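Of the protein chains in this complex, one is absent; all others appear in place.
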Amino acid sequence: MSSDLPVFLAAVSLLSALHLAFQARRVGWSRMKHKIMPPTVTGPPEFERTFRAHQNSVEMYSIFLVVLWISGIFCNEVLASLGGLLYIVSREMYFTGYIRESKKRLPGFFSVLFALLFLTVMATIGIINSFMNKYLNTRLL
Amino acid sequence: MSSDLPVFLAAVSLLSALHLAFQARRVGWSRMKHKIMPPTVTGPPEFERTFRAHQNSVEMYSIFLVVLWISGIFCNEVLASLGGLLYIVSREMYFTGYIRESKKRLPGFFSVLFALLFLTVMATIGIINSFMNKYLNTRLL
Partner (left out) sequence: MSSDLPVFLAAVSLLSALHLAFQARRVGWSRMKHKIMPPTVTGPPEFERTFRAHQNSVEMYSIFLVVLWISGIFCNEVLASLGGLLYIVSREMYFTGYIRESKKRLPGFFSVLFALLFLTVMATIGIINSFMNKYLNTRLL
């Protein structure tokens, strides 16, 4: 096994995947609490908020993985991993906030956006730098 | 082209992607059968179960890819690929079971969970091993 593997990116990715699975689990618990059997996805507001909180995580999860890995491989693994941890914490804030009240999802949401923006900027810098290095034989930084 | 490419992981990933696309296709067939035109996503119970069976696959697919690739790269490619094949077969059991009756999704669902757990354990061992090897100059196994 190569010792050059991006172990921090892998650890943060695994953590984020487990967190997404845990959110799915909490939708299942909400189903039991409100007695809503699959395939139904409508019901009391609390259940619908829980369901949508998880859906929103699913909708953005692939975007997160793309910017996490590109920023980590093309720019800086440790910084990208820290951005990834911020994303996971923000997702938890979003989820627990949303369950209580729709408006309470917003602080977590803005923190999610900030983490994604941070990773996107790093990924962009990394791609430009790598392109210049590979094809123009020069560097951005 | 490097001959060190993880060809089994790639083959299993491609197969799983085609299987997910096939599930989307079957939702389309169910739309035709029950005459439910997009963007409507509600209708007779059989259609709603088919729709949700596909949605559940989408919700868990990124989690699957993360644990498949981390376990395959950081731990053992052949074992991870076998776990991936089990996941695909379990997804098919889940889908065909769910279409017939909500309760019949459960055997496939538990098999999906088992495959994901297997890959998660391998991924965790691989990450810890790689971390110890890279930063502590020692090994778990």
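In this document, chain identifiers A and B correspond to the written order of the chains, with residue numbering beginning at 1 in each.
Definition applied: a residue touches a chain if its C-beta (ideal position, glycine included) is under 8 Å from a C-beta of that chain, and two chains touch if they have at least 3 such contacts.
Quick caveat: nothing in here was measured; it's all calculated off a predicted structure.
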Hidden partner interface residues of subunit B, rising order: 1, 3, 5, 7, 10-11, 13-14, 16-18, 20-21, 24, 37-41, 54-55, 58, 61-62, 65
Missing-chain contacts mapped onto subunit A: 45, 48-49, 51-53, 58-60, 62-63, 66-67, 70, 73-74, 98, 102, 105, 116, 120, 123-124, 126-127, 129-131, 133-134
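By our rule, only the chains that are shown with their structure count from here on.
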Intercentroid distance (Cα basis), subunit B paired with subunit A, Å: 19
